[in-house]
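Only a part of the assembly is drawn; its chains keep their places, and the rest are absent.
Every chain is named by a letter (A and B) in the order it is written, and numbering of its residues begins at 1.
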Amino acid sequence: MSTPVISQFPYRGDPVAPVRLLEVDGTLTGGGGSVPPMDDEQMLSALWLMMLSRAFDDKGTSLQRQGRFGTFSAVRGQEASVVGSALALDPARDWIVPQYRELPALVNHGLPLESFILYFSGHPAGGYIPEGVRLLPIQISIAAQLPHAVGLAWGLRLQGLDAVVLVYFGDGASSEGDFHEACNLAGVVKAPVIFFLQNNGWAISTPRSRQTAARTFAERAPGYGFDGVVVDGNDLLAVYAATRAAVERARAGGGPTLIESQTYRLGAHNTADDPTRYVAEEVLDSWRDRDPILRVQRYLAACGRWNESIAAKAQEEISQTIDAAFAAARAVAPPTAEDLFLHTYAELTERQARQLREYEMPATGPANG
Amino acid sequence: MSVMNILEAIRDALGTEMAADDRVILLGQDIGKFGGIFRATDGLYAQFGGERVIDMPLAEGAIIGSALGLALSGLRPVAEIQFLGFARQAFHQIVSQVARMRHRSRGRFAASMVIRAPFGGGVRTPELHSDAVECQFAQAQGLKVIAPSNPYDAKGMLLAAIRDPDPVLFCEPLHGYRSIKGDVPSSAYTVDFSKANVVRQGNDITLIGWSSAVNVALRAAEALATEGIEATVVDIRSLLPLDVGGIVAAVESTGRCVIVHEAPLTAGFGAEIAATLAREAFYSLQAPIERVTGPDAPYPLAGAEQMYLPGVDRVVAAARRTAQGQ
């Protein structure tokens, strides 16, 4: 052909480097020149949440193996990503819309640990979120929460509030149509929402490379009319700083941001999964080196704020917290037939009332009528 | 009080409730300046502005999913889907999300919202626009699925739906939008859609329908009357929940029943009504319950739709058979 056509939007080149503030060895990126976005106290609180999360993963997994807890998805490896983002929000006005792998964010935002345990034990009472806690329920249907988050953010703004909504989802979730529809709408209405994509390398057994041919997920953002950022998801400070920037922009009326947090799932998809079938041990090892918790501990140790005895004390406290929550969950009475029907509607329908009576008097009543 | 068609009654209900309640907002494709492809929202953009009458991108899933979020934020969204057939694009949001939010959150979050959509055939729309798929939503416990048949009910049921604490799928009769007229009070009023409505009394047979099928049934009842067969006609108004007591009473009093709907026979909502009646009114039934419905085939292109639709003739023939059977 005589006239070559140039693609204005070519697909080429290497993926961009993620934002990083804290190196694997616990030093600040670029040397000590810059001031970290969190002070030591904040980092200690963040570390506590990250360690709570890790300990809960261990405990939950072992109880699940003994048949004393349900199947759930561990946060392991993603603690900086979840905690750093959640801490950038103000629980008194901002909302979190979760997927299912964000335990410490939910706890920080006000969910009793016991509710989480009840939920993954399969108790209907586990779905309840206390009044005043700004969380939507855990979402099992992948990506379905994304348009909810947009509507919630947009609605709060329409009512004059300065709330921001952060929605969690995965690299897998980004392939669903709901992701696209939600991002596009958010751009059009400039909703104060943060799309926080945890790219943990996997959707069950499906690797990131099979999920999309894009170099990064974040580069989709301008195609919806807003900014995209890639952060090192194992770096508490980078995640926190990027999320803070997005929160500030959203709060100021600047609309959405898509944050791609590049992290890694350091274990099974959930307690029913066997990742040895598809994850290479070397790759796992390379990510174990980049453990987000160790990185923060190294930093704090260098500042003199962390040592073995502080660690032991924290572990003890965390372990008591978790045990107490499991005990409280175990003390909740088992579900009744009424639990099946209640809250389907604001009131029981005639048919439901009849069916419930049948449950309560199986011998005499008619079958479901 | 003035004479309105169904579309005018709907518009009147929307305008009335928006004026009364700031929280009510409308969202949908082309509903703003354009006033909706059927003009259901005509004038409301001018009256209430673009923050309350909102044109949405072409994505049904996002319309419903964001409406759910808007509801959780404290607003009362009324979302329009241009044709019920395209609510399938939002099926996962309606059935798995909107319908279950209250149950999932054990009562903390109510998806108080309305989804409006016209459905049904007879006006020569393109493929998929006429599909009567209301029954595909009727298993979504947590959702209410209702369908008015006349302007009075359209206004009163829509006002009731917007005020309802539960999510309501409000199915509008495309066919009757402009052709069905009636008196509509200008004030605000609600119609209790949880109760089936006996729109005609007769002793010989009970005809049951909803939406435009009620009008087919009424015309069939008039034709049957000339033959000496007097029909009760019941408008169920609500598919989910179903007023079991109401329809059982109406059928027990005649012992005979024909159900009319536009959707195909198999797995149409007529099956639920017939199954319920065949059990609850078993000892009163003097003849088998018949269903006069669309055939078991996809809704056809416009040139064949008059053959497809359950017409007065077919209802009359079935009713005659049923009235004579024993």
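Convention: a contact is a pair of C-beta atoms (placed from the backbone, for glycine too) under 8 Å apart; a residue touches a chain by one contact, two chains touch by 3 or more.
These numbers come from a predicted model, not from an experiment.
Asks: Given that a single representative of each chain type is displayed, how many copies of each does the whole complex contain?
Replies: Every kind of chain, counted over the complete complex, yields A x2, B x2.
Heads up, the rule we're going with is that only the chains that are shown with their structure count from here on.
Asks: Taking each chain's centre as the mean position of its Cα atoms, how many Å separate subunit A from subunit B?
Replies: 40
Asks: Write out the stretch or stretches of subunit B touching subunit A in their complex.
Replies: Going by the criterion above, the answer is residues 25, 51, 54, 56-57, 59, 61-62, 64-75, 77, 92-93, 96-97, 101-110, 141-142, 144, 165-166, 241-245, 276, 279-280.
Asks: Which residues of subunit A touch subunit B in their complex?
Replies: 124-125, 127-129, 131, 136-137, 141, 144, 146-156, 158-159, 177-178, 181-182, 184-185, 188-189, 342-346, 349-351, 369
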